[in-house]
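I'd like to ask some things about the structure below.
Omission of a single protein chain aside, the complex is shown with its protein chains in their original locations.
The letters A and B name the chains in turn, as written, and every chain counts its residues from 1.
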Amino acid sequence: MLRFVTKRLISAVLVLFSISVLVFLIFFATPGVNPAARIAGRSASPATLKAVEATFGLNRPIPIRYGLMMYHLFIKQDLSSYVNIGDKVIPQITQAAPVTLSLVFGAAVLWMVFGVWAGVIAAKNRGRFIDPFIMFVGIAAVSIPAYWLGEVVQLITQTSLHSSVFHWVPSTGFTPLSQNPLQWAVHLLFPWLTLAVLYAGIYARVLRSEMVNAMNEDYIRTARAKGLSERRILYRHALRCSLIPIVSLFGLDIGALIGGSALLIEVVFGLPGVGMLTYNSLTNLDLPVIMGTVMYGAFFVVLASAVVDILYAVIDPRVRVVS
Amino acid sequence: MPDDILLRGTNIVKTFVLRGGAMGSKRVVTAVNGVDLEVRRGETFGIVGESGCGKSTLARCLVQLQPVTSGSIEFDGVDITTLSRRAMRPIRRNLQLVFQDPYASLNPRRTVGDIVADPMRVNKVGTKDEIMDRVGELFVLVGLDKSYLNRYPHEFSGGQRQRIGIARSLSLNPSLVIADEPVSALDVSVQAQVLNLMADLQEELQLTYVFIAHDLGVVRHVSDRVGVMYLGQMVEVGDADDLYDLPHHPYTEALLSVVPELNDTDAPKRERILISGDVPDPSDRPSGCSFHPRCPVATEKCKVETPTLVTLTTGRQVACHYPRNLSN
Partner (left out) sequence: MLSPESTPILEATDLKVSFSTRGGIIRAVDGLSFAVGAKETVGIVGESGSGKSVAMYTMLGLTRDANVSISGSVRFQGQEILGLSDTQMRPIRGGQIGMIFQDPMTALTPVYKVGWQIVEQLRAHTDLTKQQARARAIELLGEVGIPDPGRRVDSYPHEFSGGMRQRVVIAMALSCNPKLLIADEPTTALDVTTQAQILDLMTRLQENYGSSIIIITHDMGVIAEMADRVVVMYAGRPAEIGPEIDVVRNPQHPYTWGLLGAVPRTGVRTERLATIPGNAVTPLNVPEGCAFAPRCSFVMDQCATRPALHGDADHLNACWLSPAQKVELRGKVLRGEIDA
C-alpha cells in the first residue's frame, strides 16, 4: 500500500512538471512572440525590457529560461503581473485560494448530502412516483446554467426581495472564516447553494443508476437469502458498493472546481477567488498571472486525481493489487 | 505417412506479459508451454482440459489469430507461423474457427445472411449471385430455413446462432475446422443437435476437426483421438476410447473419475479420485511436473524432473514418470 501511494505521488509530480513545461513553452517560448514584452507589459520602456531580459535570461537557452521562470515563480515568488506592476503572482493566488476553497468545500458538503440523499430515495422508491420526480428535478438542476441561476439568485436576494425576505443577505463579497465565521457562512450561503444545485443533480442521478444496478447484482440476492433487512441490504450492501464510482467523481470534480472551474460562480457573486483572478487576468491578458493560475489549477486537478486513486484502493479492496 | 498429417504443431509456446494493474508490476504468463500435436486428415482431434489449461489460447494460435511466441505450426506441410499476412490469406480459407459464444461472435448489426456471406465477399469468391446461392445452400446444410437470411442474430436462439456460426466457418470450404467450446453455452438438448450436425457435416464434407471442450463426455463422443491439457501442456494423447477406458496419466484418471455419470446401469462406477486444491497460476508454475502438487502418486522425483511426452508402444503418449494402468 505504501509503495502504491509513493508511486502514485511520484507520477503526480511528474505530471505537474510536464504541465509546467508545457505551459511555459506555450506562453513564453512560442515562436514570434517577445517574451520580455509579455512579462514587462504593454508599452514598457526599453530599459524595463532590458531589465526583464536580464532577470529571466531571455537570451539564454530554453531550459535555463524555464528554470529561471520557475525560480522566480515559486522560489523567489517575485514574478509580477505587468498590468499593475508590483502585484506579484504568487501572493495574489495565495490570497485568492482560501476564497475558492471555502466556496468549493462548502458547496461540496451540500451537494454530497443532497445528492446522495436524493439518489438513495429515488433508488429505494423505484417504480413509484417519487423516483421519476427526483430524477426530473435532477435533470433540471443539471440543465440550468450555473451562472444564470447565480444571476437570478443575485437578482432576488440583492435587489427585488432584498428589502423584505432577504434583508439579512449581505452585499456581495467575502469575509474570511478566521475573521467572522458567521459572516463567512452568510456571505457564501447562496454561492454554495447555486454551485451545489448542479452537482447535486448529477450525483443524485449517477448514484441512483449505480444503486439500481447494484440492486440487481447477485450479491444483493445473496444478502436477501441471508435474511437481512431491506434497510441493511440497501445501505450496507447496495449503497456501499455504489459509492465507489461516486468517490472518484467527487475527487475529480473537487479538483477541477478548486482549480478554477468555479470561475463563473465567483464572478457572478463577486467572490475574489482564483476563478475571479483568472477572469480578471484573462480580460487584461495578464500572462504571468494566467500562467500562475493555470499551474495552480493543474496542481489541484492532479492532486485530486492522485487522492482519488489512493482512496479508491482504500474503499475498493479489488483495486489493492496483489503484488 | 507424413502427408496423412494435416496439422502439426511442434513445441508451441505462447506467453503473455501482464502488467499488473495499479502496481505496474509485470508478470509473464505462459499459457501454452511447449505443445506438440498432430492432427490427421479426416479425424476429430479432441482437446480437453479445465479452465486455464491453455486450450483456447492454443486454438487461437493454431489458426494464427494470435502469433505464437515460439514453435512451429505446419498446415498441409507449410509452416504458417512464418507466413506474412498476404501469404496466409489463401491458407486461412482452409482453416476456420468456430467460437464458443454464439451470442458474442455474430455482429448484431448485420443480417445473418451477410454474416455468412462475408468471408466469401472478403475473399472475392464468385459473383454476388453465386455467393447468395452458396449462402442459401449453407443454410440448408446446417438445418436453417433459407427464409431467415434477412434476419438479425438477436432473433435466433443459442442453438440457431451456433448453426449460423458453423455455416460461416464452412463458407470457404475449409479442410480444417477448429471448434473452441462450440456447445458449452447451449442447453443439453440443443447441444445434442449441434453435435449431431457437426458429425453429419464432417461425413458429408470430409472435414477435419480440432474440437476443444471442457466437457469430457462431449469430447469422447466427438473425438477419434484426444489430447488432455494441464497448465499449458499436453499430459496425455491417445485414441479416444483407449484413453477414456485406460487413462495413463494420473490427471486424466482423476478427471475421468469425478465426472458425474448417469446412474442407469448396475455396472461398477470408476473409483472416485478427488484431487485437492485448484489449478495453479500459470505465471507461477510448480517445479518439475506441473501436476505434482495435486497428484496422488507424486514422488520427490516429480518435484524436480519435468516429464516429457513419451510415446508408448501402444501409440499412447503420456507425460508422467509413473504412468498408471499399464498392462504388462
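The rule we apply is simple: a residue touches a chain if its C-beta (ideal position, glycine included) is under 8 Å from a C-beta of that chain, and two chains touch if they have at least 3 such contacts.
Just so you know, these numbers come straight off a predicted model, no measurement behind them.
Within the full complex, the chain left out of the display is in contact with A, B. Checked against the full complex, the candidates B:S189, B:T313 or B:S327 give a single residue touching the omitted chain, namely B:S189. Interface note: of B:G77, B:P90 or B:G217, the residue touching the hidden chain in the full complex is B:G217.
If you put the missing chain back, the residues of chain A touching it would be 127, 217-219, 221-230, 236-237, 240-241, 244, 315-318, 322. Listed by residue number, the positions of chain B touching the unshown chain are 50-51, 157-160, 187-193, 195-196, 199, 214-218, 220-222, 240-241, 244, 254-256, 258-264, 267, 270, 272, 274-276, 278-279.
In this text, only the chains that are shown with their structure count from here on.
Separation between the centroids of chain A and chain B, computed from CA atoms only, is 54 Å.
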